[in-house]
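Here it is, the structure, as structure tokens.
What you see is part of a larger complex, with each chain still in position.
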Amino acid sequence: MQLVTAIIKPFQLDAVKVALHEIGANGISVSEIQGHGRQRGHTETYRGAEYTVEFVPKLKLEILVDDAIADQVVDTIATNARTGKIGDGKIWVAPVGRVVRIRTGEEGSDAL
Amino acid sequence: MRRKLLVALLAGGAVTVLGASPAFAQGGIKAAEVQAVLDNIWILVAAVLVFFMHIGFTLVETGLTRAKNAAAIVMKNLMTLIIGVLAFGVIGFTLAFGGGSDWLGYQGWFLDPGYFDFGNLTIPTYFIFQAAFAATAATIVSGAMAERTKFISYMIFAAILTGIIYPIVAHWVWGGGWLSKLDTPFIDFAGSTVVHSTGAWAALMGVWFLGPRIGKYGPDGKPRAILGHSIPFAIIGVLVLFFGWFGFNGGSQLAADFEVGRIALTTAFAGVAGGMGALIVVWLTTGKPDVGMTGNGILGGLVGITAGCSAVNNWGAVIIGALAGTLVVFAVLYFDRVAKLDDPVGAISVHGACGVFGTLMVGFFATEGGLFYGGGVDQLVSQLIGIVAVLAFVVVTTAIVFFVIKATIGLRVGPEEEMEGLDVLEHGAPGYAGDTVTVGASFAAE
């Protein structure tokens, strides 16, 4: 079992979600985060004082998937979250051990 | 006491300072003078209530839009007031209430005392009340165009609307213009058409030229709900507007007399009936008692009664209000699904549809001259003429203005700005900043 984590632009959630449904990845957990990557933030002013906006709102998606479709899920997210502009985000995959569905107590692939 | 004396000295106050505590002169002041003062004080209080409505508009518009645009929308509302008072003061007031032709006023600039006569009301009192109205027409537009309009473009538009377009409409109806000179004069007591429809038609044109927010319509053309970020803001805004409306309609009597209470009552009845009407209709239609729509219903009822609040009786008010509330629901659905005009707060439905409806209803429900009270169709015809004339004038003029703005400086922010939110990119800071993440980010770059 793999946990796919993706940081995406908030506005791309819609497209990503639909595309994931189409490939049968239904479960997903989303959280609001703020992040920045290589680019330095832009300078803005607040009440006349300059400051750098270094953190930009993003969404973090966490998707637990069977090993078999992990790559497909990553590719699907990458394609659908892409705008081509800086700040599109990252995706990473990490292996997961035991998985449980709380409602039924099922484990492993059945838990998804 | 001493302060009073100093004050009297400075101001040449009309009222002499008098005897014991609580003290009053034993003579000298005429009742008519006191009545005139009372008229002015009441209209000032009413003007403050109308100003207060801008808080209501701000809350409704902020609540029904997204958090990422919160600073931008409150800023537009703030500028509406600033620009409204300035533009109406410098140009609009003369166009509206100065001496002139049937079409516009052109005598008496900058509140020149030699040119204006408002009976018991002093020029400042009258002006403040009217300026608050002018700003109301503009603020309707900011709601409909929310979440995608360029700040500078909105500012320019608001100046033209409050400085020129609205005043000309006001002149026609309230400033001695042609609509007030029809054989059966057009009746729009407090502005269902003059203020609300004018704002709504301008909003309609604005939304037309702007197009919908990104994501509002799916690839299949179906509308999607873009939820407002604070229903409490929106509903508190509705309540603020409701209470401000007592000043809006009650103050339009332009005098303190026994009629004011009656006007306040028809206003209240229409407002609550509008809310009830919208609630029932939306509940039956969609299966849920929608909060925002009920709020829109109240506003629809209030807009609906604004034209006839002095001319109809309580029953008329309840019926007009309930029908206006019903109308709002269908109008919102129509603009959203059929016309595909993306109006985040329902401004066109509330102020346009109900403004027309309410103006028309005067022709039916006016206890003097209304069709239902044996008055024939004369009033109804006049109402129709007024509605169509204002519609045509505002649609054409605002279309020209929006066209020129769009062709020159542009009307809409870039897609990136729209998606990330207007707050940071247009105004430099978010409407809602986190406590620490932002502090973490806040090295001054100088």
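By written order: A and B. Residues from 1 in each chain.
Keep this in mind: contacts are C-beta pairs under 8 Å (C-beta built on N, C-alpha and C of every residue); 3 or more make two chains touch, one makes a residue touch a chain.
Since this is a predicted model, take the numbers as computed values, not measurements.
Stoichiometry of the complete assembly recorded in this file, written with the chain labels shown: A x3, B x3.
The definition used in the following text is that only the chains that are shown with their structure count from here on.
Only residues 68, 214-215, 416, 419-420, 424, 428-429, 434, 437-438, 440-446 of chain B touch chain A when the two sit together in their complex.
Those residues of chain A lying in contact with chain B across their complex are 9-11, 14, 34, 41, 43-46, 49-57, 85.
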